[in-house]
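One protein chain is absent from this view; the other protein chains keep their places.
In this document, chain identifiers A, B and C correspond to the written order of the chains, with residue numbering beginning at 1 in each.
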């Protein structure tokens, strides 16, 4: 089993990354920090003559790196009760990749992947983060990916996350599970 | 009452715009098409020394245009069960505006606004669009905005929306309501 | 097309019934008022030797009446953000019916039915009624029933519902749809 973590955080060493570090402790993983890359919003040409035009940014390279792995961990802060726009642009572009000849098996291959979500927010994430979890579930379902679990953490200011013992217990358990799979 | 429509669509004259046209028929509204503007992702400096740095893009100008109105209609296609990244970046940046001296009354003023959502998706939006509605509700609640209603429409290919009679009936009713308020 | 309405209201001529009357105006329907019948809670014997024991109450008769129709309308007040216990007991018993030799085709037949929900609550039903809608969707999905639509109304005191013009517009539209199908 090979793991990739896709980070949506805008801030380095933030709460989301700290909680995710516990999840991947002692594991070899590839880490993709979306904030370090340019991902343009989708130009929706699904119904345009000629289809999608090629886009000059880092997106395709990130997809290639991601698809080499079997297990995906989406690690994201919760901004305004959802994933940040940067991560959302990454998912929006999947609509293009599904029609991209360079990725002929994108959807079929995704259907063999396992997915986890780690999400950290400041405003009652245990409850107000649930619509985001439901959306991840719909995305994974659409792609026949297996949604294996999620960890919700509570934190606002830097370092806050260390006080969410429940989230760290869940992260530790997930770490065990990943090590034994 | 003065109305602004904020469009999240990536495509011109798409289904979301068609349904929204019914909502605003015969009304004078200001229209903001996010796709025509540059809105950078938030650089989360909430906890950085010195706070947020100024950003060189179109965002502040759009906020100024929006805030002149009393009623906001967020008109968005549903991409991957949520709003497009472009619109999400617009909301993400609110975190900066809340701390921006140029907008000292941003939150207080938002608390006097009325909000509506028009959202159009292809995959069972009546059900799978509900987490998005819940997220809009959390955003509006956080800002003490009054969430006055939403219309969910079903459409994938260009023109599809005209077949969703239920959505158009709801749009027509909302149009009446806006005219009489 | 033949329609049955299953009412979960505890109160006669309440807001839920008033809104539903608009939905079925001019249509011939069979009406089942759950409050007028005895429906015992399920005694979960799915895993008991010998399976479920027969239950002496009105439930089986109600199922027989319901199954004669093609379109089901579940009309329910929202109590504590969900359907009343009486209606929930009705659904809970479906677990028994699925294993009941007297209803050998229960699940298969349900898979041919269309379902609508009319739900009326006093506390922001447009938002706080959505988990109930999601649960109905899961039930219908499990049974392969087609979830055709829902109407959410806002009302607390007797008569309140008449002020929810949006709900009545949706009810009127649904009435048209039912007449033309």
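Here, contacts are C-beta pairs under 8 Å (C-beta built on N, C-alpha and C of every residue); 3 or more make two chains touch, one makes a residue touch a chain.
None of these values were measured; they are calculated from a predicted model.
One chain is not displayed; in the complete assembly it touches the shown chains A, C. Across A:1, A:108 or A:169, the single residue that touches the chain missing here is A:169. When the omitted chain is restored, the residue from C:18, C:88, C:154 or C:173 that touches it is C:88.
Only one of C:61, C:111 or C:158 touches the absent chain when the whole complex is considered: C:158.
The chain not shown here is touched by just one of C:65, C:107 or C:128, and that residue is C:128.
Listed by residue number, the positions of chain A touching the unshown chain are 126-127, 130, 133-134, 137, 147, 149-150, 165-166, 169-170, 172-174, 177. Although one chain is not displayed, chain C still touches it through residues 9-11, 14, 35, 41-44, 47, 77, 79-92, 94-95, 123, 128, 130-132, 134-135, 138-139, 142, 157-158.
Note that in this section only the chains that are shown with their structure count from here on.
In terms of which chains touch, the assembly is arranged as an unbranched chain of neighbours. Among the residues of chain A, none is found touching two or more other chains.
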